[in-house]
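Please read the structure below before turning to the comments.
One chain of protein is taken out of this complex; the other chains stay put.
Then we have chain A:
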Amino acid sequence: DSADVNSCLAQKRREPNMATVVEKSTKERLLSVLDDLEVLSRELIEMLALSRSQKLPQTGEDTQILELLVQRDRVFQELMEVAQQQGKVHQEMQLLEKEVEKRDSDIQQLQKQLKEAEHILATAVYQAKEKLKSIDKARKGSISSEEIIKYAHRISASNAVCAPLNWVPGDPRRPYPTDLEMRSGMLGHMANLPTNGVNGHLPGDALAAGRLPDVLTPHYPWQSSDVSVGLLPPHHGNDFGLEPPGHNKENEDDVEAMSTDSSSSSSDSD
């Protein structure tokens, strides 16, 4: 116990030098002073009890301890006031921290919006650059309108694009192949396969052949002359006089006039 008292005295002497070292927190100081108070009060009470019980004369030590006790108590009270002030400052700091948080969230919100704006602008700039590239590319590959018109004239000169405006039945100029031409081609030759030599329907109609009633079977020009169709040359020439017999003009009335290979001298057939 006397060692504790001595340490208190030593601390009291040291205290002015403590300011140069890193300051302890108020909490640490308060707890330290409280410990000192506890030790000093215990020491004093024990000393007084002992001196009374043993009827010994009091040395000056109890006065010394008492003085120390009073001094520590004063320090304790001062520190408690400081602690209360710090409590108020702490409240103010908490309010400021809330302000800081709010500002942080505002800044984050703005940052998000700026990011979005940057993205929109970057996309717009990219698209504009692509457009400029296309414009540049188009300029490099530019052709005179005269050439384009010439080319258009050339490909449409053979009526491969559109029949002439003054087209009439019998006019050989057309943008599609005639039945005769189709029959003379590969598809037409496919009709000569063994499985489909009966009534001259198209290969696709092979299954339907024999199932449809006669009334419903389409009347195509080649039906009654399927053999002669097979003998036709594979390439079509300009010999459009070679009309397939059995041409039925009646049924073609419902069809667009230009879709059949008709001639003005076609003979009707049943």
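Note that a contact is a pair of C-beta atoms (placed from the backbone, for glycine too) under 8 Å apart; a residue touches a chain by one contact, two chains touch by 3 or more; residues count from 1.
Heads up, the rule we're going with is that contacts and distances are computed from a predicted model.
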Omitted chain (choose from "Member of Set1p complex, histone methyl transferase", "Two-component response regulator", "CASP-like protein" or "Mediator of RNA polymerase II transcription subunit 9") - UniProt protein name: "Mediator of RNA polymerase II transcription subunit 9"
Residues of chain A (touch criterion as defined above) contacting the omitted chain: 23-27, 30-31, 34, 37-38, 41, 44-45, 48-49, 52, 69-70, 73, 76-77, 80-93, 96-97, 99-100, 103-104, 106-107, 109-110, 113-114, 117
